[in-house]
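Just dropping this structure here.
Only one protein chain is missing; all other protein chains are in place.
When the chains are written out, they are named A and B in that same order, and each has its own residue count from 1.
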Amino acid sequence: WKGAPQFEDKEAGFSFKPKGFVQFDSGYVENPGIESQNLGYNTRARRLVFGAEGTLPGSFGYKAEFNLAGGAVDYEDVVLTYQPKGSPLQVTIGNFYPLSGLETMTSSRLTSFLERAQAVDAFGFSRRLGASVGIVDPQDRYTLTAGIFNAPLVSGFNNDSWQASVRGTFSPKVGEGGRLHFGANYQHRETQSDARNFRYRARPFTQITDVRFADTGAIAARGDDIVGVELGGIFGPLHVAAEGHKVWTDAYAPGTTFEGTDGVGGGAFYDGDPSFSSAYAEVGYYLTGETRGYKGGRWDRTKVLNPVGKGGIGAVQLNARIDYLNLEDRLSAGAVGAPRFINGGTQTGYQLSAIWNPIDYIRFLLQYAHADVEGGPSAATVAAESDAPIQDRNYGVDSLAVRAQVEF
Amino acid sequence: WKGAPQFEDKEAGFSFKPKGFVQFDSGYVENPGIESQNLGYNTRARRLVFGAEGTLPGSFGYKAEFNLAGGAVDYEDVVLTYQPKGSPLQVTIGNFYPLSGLETMTSSRLTSFLERAQAVDAFGFSRRLGASVGIVDPQDRYTLTAGIFNAPLVSGFNNDSWQASVRGTFSPKVGEGGRLHFGANYQHRETQSDARNFRYRARPFTQITDVRFADTGAIAARGDDIVGVELGGIFGPLHVAAEGHKVWTDAYAPGTTFEGTDGVGGGAFYDGDPSFSSAYAEVGYYLTGETRGYKGGRWDRTKVLNPVGKGGIGAVQLNARIDYLNLEDRLSAGAVGAPRFINGGTQTGYQLSAIWNPIDYIRFLLQYAHADVEGGPSAATVAAESDAPIQDRNYGVDSLAVRAQVEF
Partner (left out) sequence: WKGAPQFEDKEAGFSFKPKGFVQFDSGYVENPGIESQNLGYNTRARRLVFGAEGTLPGSFGYKAEFNLAGGAVDYEDVVLTYQPKGSPLQVTIGNFYPLSGLETMTSSRLTSFLERAQAVDAFGFSRRLGASVGIVDPQDRYTLTAGIFNAPLVSGFNNDSWQASVRGTFSPKVGEGGRLHFGANYQHRETQSDARNFRYRARPFTQITDVRFADTGAIAARGDDIVGVELGGIFGPLHVAAEGHKVWTDAYAPGTTFEGTDGVGGGAFYDGDPSFSSAYAEVGYYLTGETRGYKGGRWDRTKVLNPVGKGGIGAVQLNARIDYLNLEDRLSAGAVGAPRFINGGTQTGYQLSAIWNPIDYIRFLLQYAHADVEGGPSAATVAAESDAPIQDRNYGVDSLAVRAQVEF
């Protein structure tokens, strides 16, 4: 049993496990003064995932997980894998995360806050159809994986965007039960030929709203390059983590022309190649003595020491995070706006969360977040009476939200 | 086995059961004389449900059932529950029916007719995201449950409609194997701030058509209050049931203004607060001697006595129902229409059904329904030559439909 029963025919090499999880979010996001129905109070099914995973004879395996929240079908990992027993080789084909960093590669069921760090949202680190080859140390000391990917799993026939990525991690054991994580990742992405643009933007640390106060708008671009560094540490009930990403956008200059039906899909042209960045640092502590799980270059499930129903109260963890995002860049002298100044704004989050796992497979998470926004598309409206340049106007957005999660 | 296998690790508290059912409907709805392609003959997958349910250690449980008919994802119960063993406490979080009455709370797989009584359709008793706390007698003599709910499970970010509800049931055993059911429910609902309206309407007793002959159109309203009473009885192979609902709508008066993007979403303003009502009474009889199942304040699965494949012919049940809906109300003197007279019409159904369960998990249902309509949006067209006032013109709509259902 791992939430649901795991069936095995070890001799033949078969195993099968039905799999699913639900995440319900409810909460309140302050409206700093814009006209929108999509702030305030909301309740939402964040993810409703159903599927299966298993192994087949010959060292093959599969996962097929569908996210059915939102009235349509979305996709978690849908992959075919090959991993010979005892060998570090790991081949993956299908729909999965393109090796974009520690937060991205960690399951949404296991993060310290409601949402992954804002770089994931802002820079579009979403699953894509592709293939990767990895060297994964059977003793779990290092990983090195490279992949090539086409577009996300959708039904269009014009998916010629692509990306190539590589990620390495090193995770030595230190002291008594301690663990360090060092990682680095690099992504090269090219846009789809009939929609050559990137739009970088991030929500205020919860997805009970779709309003983004930090948003570059669509930037006409051939592609971008992204470098990320990852640090982590586990010391008994304490864990720390930090990551940084820097993005260099390969923008199209004003006046660029395209053949046939190729084009920028409404992207704005700028006087140069902008760059953006994001970084966070977090610390968490289990009041009840658990140690955060870690495996294969990503956070793993934490084992609850004294679960409810066995005389315990479950695991209680407190977390704090600072999360910074810079989506502003000046390309040439002059007023804010294309082609001179990308006013995507900066957004800094100050987040606190309390997580209660009554048992291994159930989690309640309470999160408070204060978003400190400077500039960005809403600054002129929210701070209408400020004398400061639009890109320097400041305001805050508070939110409080809770998640109920059950896995099977 | 309950259709599909139920896996259990009783000591640890785990259980898991894959779950699903399909309902195919085919039939004919008479066109009384309106221009529509959506009457006549049709075949349809009414529900195609797939999912799982189970328990987890610590008295937790879950259900996740997705209705995949209609080319998109819809939701049946998707819930996390907590119910300590032997205790009457029952906590439910997620997407479920807001305690709206006996028909609503009974599974669509177990109703006596193709569709639930028309109040469910007319007054919009559909599942919502919410939480409830209930006292459920372990000896199954009573239930008392209260809940608070946000909007139905959809992906919008402007879901600030809500409702609070409470329902109580009392079900004493009488005579030899007899059972009575008394219930009452109350719901207070408030509309979404950018679409402040209710539209009450009902189909002619089958969902192989989407035409509604009883329909109020959208009424500008802050909210409504609904009271329901429930009666039922089981006496061997015989069962009887009756329910009534009364709705008081808290309408907006003509001239009401709204701030920002708030508004009535096209709802019509009326000269007062209208009220509507619905009631049905049914009787059913098992020719083959079964007793209708009942448990926890709702109808439950009936156990087939002599199933096909074991020398029997299965269970055969005959049912009859009268179902009345009144969606007309006069608010002030003058002609039919806003702001004076809500011409939603009245619809009375005379229904007969025959249900054959060859085994516990398969059901074939044949239903004849005569809908007697007075007034409503189509009366002027259908009874074009009548001299009576539009709201008093009568016509009938016959339908005949069959359902094939299999559960696992």
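Criterion: contacts are C-beta pairs under 8 Å (C-beta built on N, C-alpha and C of every residue); 3 or more make two chains touch, one makes a residue touch a chain.
Since the structure is predicted, the reported quantities are computational estimates derived from the model, not experimental observations.
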Can you tell me which of B:55, B:165, B:209 or B:347 touches the chain that was removed from the display? B:209
Contact residue for the chain not shown (choose from A:66, A:248, A:350 or A:364): A:66
Options B:69, B:154, B:338 or B:380, residue touching the unrepresented chain: B:69
Full-complex contact with the absent chain, from B:45, B:135 or B:318: B:45
Could you please point out the chain A residues that touch the chain left off the display? 7, 9, 12-14, 16, 18, 50-52, 54, 56-60, 62, 64, 66, 72-75, 78, 80, 93-95, 129-130, 150-151, 153-155, 157-160, 193-194, 260-262
Those residues of chain B that touch the unshown chain are 1, 3-5, 18, 20, 22, 24, 26, 35-38, 40-45, 48, 50, 68-73, 208-211, 307-310, 358-359, 361-362, 404, 406, 408
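Rule of thumb we're sticking to: only the chains that are shown with their structure count from here on.
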Return the distance between the CA-based centres of chain A and chain B, expressed in whole Å. 40
